[in-house]
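One protein chain is absent from this view; the other protein chains keep their places.
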Amino acid sequence: MNCIGILTSGGDAPGMNACVRAVVRTAMSHNLQVKAVLQGFDGVMKCAFQELRARDVGGIIQKGGTILQTARSKEFYTPEGQDQGLKNLRYGGIDGLIVIGGDGSMRATMALHQRGLPAVGVPATIDNDIWGTNMAIGVDTALNTIVEAIDKLRDTASSHKRAFLVETMGRRSGYLALMSGVIGGAEMILIPEVDTSLEEVVDTIAQAYARGKTHAIIMVAEGAKHNAAQVAQYLTEHAPNMQTRVTILGHIQRGGQPTAFDRLLAARFGVRAVEALINGEYGAMTALDGREIALVPLSEVTSNERGANLEYYKMARMLAK
Amino acid sequence: MNCIGILTSGGDAPGMNACVRAVVRTAMSHNLQVKAVLQGFDGVMKCAFQELRARDVGGIIQKGGTILQTARSKEFYTPEGQDQGLKNLRYGGIDGLIVIGGDGSMRATMALHQRGLPAVGVPATIDNDIWGTNMAIGVDTALNTIVEAIDKLRDTASSHKRAFLVETMGRRSGYLALMSGVIGGAEMILIPEVDTSLEEVVDTIAQAYARGKTHAIIMVAEGAKHNAAQVAQYLTEHAPNMQTRVTILGHIQRGGQPTAFDRLLAARFGVRAVEALINGEYGAMTALDGREIALVPLSEVTSNERGANLEYYKMARMLAK
Amino acid sequence: MNCIGILTSGGDAPGMNACVRAVVRTAMSHNLQVKAVLQGFDGVMKCAFQELRARDVGGIIQKGGTILQTARSKEFYTPEGQDQGLKNLRYGGIDGLIVIGGDGSMRATMALHQRGLPAVGVPATIDNDIWGTNMAIGVDTALNTIVEAIDKLRDTASSHKRAFLVETMGRRSGYLALMSGVIGGAEMILIPEVDTSLEEVVDTIAQAYARGKTHAIIMVAEGAKHNAAQVAQYLTEHAPNMQTRVTILGHIQRGGQPTAFDRLLAARFGVRAVEALINGEYGAMTALDGREIALVPLSEVTSNERGANLEYYKMARMLAK
Partner (left out) sequence: MNCIGILTSGGDAPGMNACVRAVVRTAMSHNLQVKAVLQGFDGVMKCAFQELRARDVGGIIQKGGTILQTARSKEFYTPEGQDQGLKNLRYGGIDGLIVIGGDGSMRATMALHQRGLPAVGVPATIDNDIWGTNMAIGVDTALNTIVEAIDKLRDTASSHKRAFLVETMGRRSGYLALMSGVIGGAEMILIPEVDTSLEEVVDTIAQAYARGKTHAIIMVAEGAKHNAAQVAQYLTEHAPNMQTRVTILGHIQRGGQPTAFDRLLAARFGVRAVEALINGEYGAMTALDGREIALVPLSEVTSNERGANLEYYKMARMLAK
């Protein structure tokens, strides 16, 4: 192992840069060379390789986004593309690859590993929907962004009787809506994993007012049965005396300076990923297991689904009362 | 003048509490009593009066929302309601009234003034659509909230080729969208005051990409000819190679801890409003005139409309290139 | 168990209020009464008890500090005081007590437990120096506060050749300085657990400049061998060509709205503490064990010392290069 390649892939997540920094600096300390692959697997197809040295990753620790950029590559997602990708990486002198990204990226990493390239994945996605790790890079920052938004609504909510709908990311996973609902003290949480009727929404808000609350905050994952716009329309029609207001956070959840937690997780993942390549622990993903950093086989990561922990759903209901 | 009443009315705005604090403490220093009217003009109708002392406004300077709460009162907006309101205030021992709120609130204040009650208005609304003052309480905080959101999009924008639509408040006024667009470096700004076709939106984004930009941020006032959802739908249909993402900020623009600017403005307005009542300068609104705090007759405030300053529209276009 | 008492004690930590909310709402859901003990163990001595109901803890989830206040009580820290305290709590109808605080508070909780009062501790201290739990309430918020300060220095550092000394809390424990140094990318970290000479400080900064860095950030725990003022004086005398600037964060590290992490930890601890009292699991402290919430006997908590994890010290040095 003389030269490590590193790329970021999929939707970007705050903390990716802190991880890139850790990979480069750790590799330097082991006298390894590092090459950036720009724009994710698209850069693999285009041989967009570039050496990264210690000073190149100075001052990036606190930056959102990714200096390596990401892109979608349709080409790479075919067996032929992956064969060609492998050739390109070897042609570029890359002996081992670290891929920072979401579950699609982990599958792509698995494909390269199966073709014989030493490869290690690092989980990074705000959705926290990757099997095998407690937390992915970016989740903590996204949760804080959402919770700050809820706090601002709470300021204004305290003076008016209103229902606030807050739509978070999460097409298949309700993680962000669920956890920000627990943390932010939401009255109700609508997620893909739980089937909730619009009548229940009206009832829950009415009960909250009956208990003396002056406002109701309802978290809605974008992939819930009814999205925020649909809930708002129903409330306007069926509960005309409630004023309903909608906030759709959108991509601001992917941005911002990474939190302390995400930077530390990114640093630890980065260090461990380099060590894994050096130790020959290939075909694995770094993972937070309790307080330890572990390695989980990519074969397990890509063949299991992570479900929502509905204990938190019950906790949210209890604590909102 | 022995006892001053104070109320907050209309949509809440960060800094209202800092103004309430300043009114109470200034009145105390002149040995005047202060009575809170709770829940805006609704509280006038319901005689919801409550004495406020110096310690009651301790620790509120940094709080969003309003401890006095606001509410809409249909009743008060009739001549009969206003007659009754006047009686209620006098019955409550209130010799003069300070009203913190938006332009509707200024009209209500004017009605009481015309009925003979010494009354002074303080402009507070995030929309900055009140004639006669450079800035209202809450505007600076709202602008910072919007600009922080744009910055977060910019983080993620830098890694993908995308168009981000950000919808701000402003049904009749494009102020927030316009100024946050200048400040945030948006590629395009859609406001009620300027008629922009959907074709122009597509063209502008295409030109931005042609100039080498990797992203485009488009600010949309909720009252623009086409709202964010409509623009997004058009872009999806007519520019399928652009990925469009929508953020609707909604009421988070009304919340948050007030900025330094808003707290200072609120303090100065509060001090001046009490002085106006003491000096017999009734029927006026406090106003920021350059760096000075002035008084503007409510008759002027309520009979003029504030238009957008389209110089900033040109500036935004120039600086985005 | 009909009535649970709750108090906060010691230095306050962001998230204490979120824990109080969780305790009250969880107790309500089990039809238990909750009584606040105001001002910590001082309130135990003064019988400062007050019922808390569900609405009393509305809107406090995001507040720093503690609505129950804390205070130091010399009286309670004697055996006679503890005997009297026990009587007072029983007189107040309190069947079980939840104490939110630092290691001194855990010892006081132990004393009540040994006298026969069902008691459960919840760790809350920004110093993270309590044995038995991965994290205490408040630590994550404090780390984010420190790291935001470092980021601001980094902005200015990038334009000048300067050494910035940042003093954090931590008289006996270097945790905050160490972890914020790893996370913030500091060039050097001075903590009580590692003996560092002033010559080494000069050498490390000189080497950083030699490697091409334009600035150096040095974290200093207040309990380090040399505090920030002493290091600054030495640098001024022995490295006159370096401009040295000092920031002492002080108590701002104890304030601020709690982060998502701290609010979730606080909620989980609060729920678990009530369950522990209900289940008869007395004399224990709630603890974060990996991703699970566990109970640790107070006897272990109070008889062990938590040391710094010097793996992070090495990691910081490696990653800063």
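First chain written, first letter: the chains are A, B and C, and each begins at residue 1.
One rule holds in what follows: a contact is a pair of C-beta atoms (placed from the backbone, for glycine too) under 8 Å apart; a residue touches a chain by one contact, two chains touch by 3 or more.
Just so it is clear, the structure is predicted and the values come from calculations on it, not from any experiment.
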Visible contact partners (per top-of-document touch definition) of the missing chain:
B, C
Looking at the whole complex, which of C:I248, C:I278 or C:M318 touches the chain that is not displayed?
C:I248
Touching the left-out chain: which of B:L68, B:I98, B:V182 or B:L249?
B:V182
Given the contact definition stated above, which residue among C:S105, C:T125 or C:T145 touches the chain not shown here?
C:T145
Across the whole complex, the chain not displayed is touched by chain B residues 21-22, 25-26, 28-29, 54-55, 58-59, 61-62, 134, 140, 143-144, 146-147, 151, 154, 158, 179-180, 182-185, 211-213, 257, 259-261, 263-264, 267-268, 271, 289-292, 315, 318-321
For review purposes, identify every residue of chain C that touches the missing chain, sorted by number.
8, 11-12, 14, 63-66, 69-71, 145, 149, 151-160, 162, 164, 229, 245-252, 254-256
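Operating definition for what follows: only the chains that are shown with their structure count from here on.
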Return the distance between the CA-based centres of chain A and chain B, expressed in whole Å.
35
Between the Cα centroids of chain A and chain C the separation in whole angstrom comes to 28
Where in chain A do residues touch two or more of the other chains?
151, 154, 158
